[in-house]
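In this view, the complex is presented without one of its protein chains, the others remaining in place.
So that you can tell them apart, the chains are marked A, B and C in the order they are listed, and the count of residues begins at 1 in each.
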């Protein structure tokens, strides 16, 4: 176990709950019995001002949460979500063994889930002219529809490659699927 | 391995062939590949004056032959045969392991076979009034027939118990069987 | 270093090491060889066999066959019995066996055997009535452990043997791996046919075990080859290890007082249960019904792996459930069978005291542990 990991496990940073306005994500595994809860507080420009966690689980889970909550502070929700989308990067950095990668994944899942909660809220509260689908990359419904139509896209990942939508926290992916289905009719 | 056995194996007594008149017995085993040849020289009173052996086999076989050839010297053929009939006695005396008892047995078999050779010759050369069946215990045909008839005997071991016949080298047992069969008719 | 993981493995005792040492240096040879070196090795093996036989009260040293570990002994016992009775397709075992029995029985199910899995109550105890009812005309084998590796709960081997004999023609195999050296055992007066043990649980080295095979019980070899062990287990005998096992059995027999070990365990168990509010004992409270050295304790809302890692950081070695689980993450089947709630089972720690622990070590543990637990409870998403 490398020193960083050990240090973050033994002296976890940011244990607890973020202050309001707070968005919370959960993750758990019935396989290993671990449970994690991660909450972020955001300022008006969607930057993370605070991130905190609670968890019951192994060293890797706890250290990962401790590291992630440190790293996302000051980041935009999009960057935070992208960080959560790449557990393998963190796993490699921490030299985590293969059978423990899923614990890093759990921590990342909790982070992504917190950002998703924010995205869902932000999308619903959006009052712009065009409906906002992807809050992570600020992509409107019209833009996505145009991309689908013009380029004949058929899958979410094609859409993401074309205009980023769906490539952050992923909360908008079900909506993108709906737009794809509508375009087939 | 006890000392006597070891001594007799390393310094076997009586290797070679007895002088004439010589009676020879052989024994061998296809299981362990051992082969033994034991010869005795007898004086006119049927006492063993010399016993010698040759053998290819294990320590136990060779030591047993060495011991037997020593012990039978001066014995009557009957006592020699009886010694050969009790390999288990020698095996216990030499603390031979269970899976090596058959090697003691082989040595004894060679001794008994030598005495049998003598008995067969002696029986054929017998010129007394009544036919001699058991040369070991000097029992005549008539005696055996009477025992069979009077006591209603039906097996060789019953005959042996009744009059000793057959209890030495055993070479007369086929003849006793014939007498038993004749008595049934 | 405070080692409270003696059910996972034990340190080689200095007495054992001393006995083995010549067999790793000046003495060598194959015990099957009839020359002087071989005979010397054979004597050493036979002396060890006598020691093993006396520790477990076998009627005859010939009933002991050396193997490489407890798992081999268990596998051999089960497979061997079934091979001799191809027409009987029913096996009785429990839900709380070690994997060495459990996984073989799972495999048997795949092969078409009918396996009855006896459950346990909240205390980890069997219902002997359930056993009685499980026995059938086609029951080939009953395989029930003597002492549970996680909770230390003891099963009534003598009574079970009696029931098996009375009610069936089944062979009775006992996984005694955790019990040997910790509680008195006298097999000759029990209806036990086969009994597995493993050296490294009683201060012999890893890599040697034995199977007791009661005289008259037919058991074909598991490993075929040479005629070692009277044709019952092929493979050149592991003389240094076997000598070590003999020495360990002799040590356990002569110096087998568990009063100290038991008092240390009690001190630890009492200290934890009294001092830590979310701590709960797994297994029956009555200590006469458990091994003298084992405490399995669940800390609610907390994860066992992080307790283990924090203790490790303080130089204290323990297990979560059974050490053998530690690289998989599935919840312990033993605790599940005992109906320990999930939130508790996840936070279970096995403390297993041994010959070389001291009161001071227990005190240190009792000082360190509550702080770790309260820190973890604070961090828990489920505790309030």
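Quick note on the criterion: a residue touches a chain if its C-beta (ideal position, glycine included) is under 8 Å from a C-beta of that chain, and two chains touch if they have at least 3 such contacts.
Please read all numbers here as calculations on a predicted model, not as lab measurements.
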Chains shown that the absent chain touches, full complex: B, C
Identified contact with the non-displayed chain, of C:30, C:54 or C:263: C:30
Residue of B:34, B:81 or B:139 touching the missing chain in the full complex: B:34
Sole contact to the chain not displayed, among C:84, C:189, C:236 or C:277: C:236
Interface with the undisplayed chain - residues on chain C: 1, 3, 5, 8-12, 14, 17, 20, 24-25, 28-30, 32-38, 67-72, 74-75, 98-100, 103-104, 107, 198, 200, 205-208, 222-228, 234-241, 305, 308-309, 311-312, 315, 317-319, 323-324, 326-328
Chain not shown, touching residues in chain B: 6, 9-10, 12, 15, 26, 29, 31-37, 54-59, 62, 99
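Note that in this section only the chains that are shown with their structure count from here on.
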Chains touching both chain A and chain B, listed by label: none
Separation of chain A from chain B, taking each centre as the mean of its C-alpha atoms, in whole Å: 99
Distance from chain C to chain A - Cα centre to Cα centre, in angstrom: 46
Chain B and chain C, separation of their C-alpha mean positions in angstrom: 58
Touching two or more other chains - residue numbers and ranges from chain A: none
Shared interface positions of chain C, touching two or more other chains: none
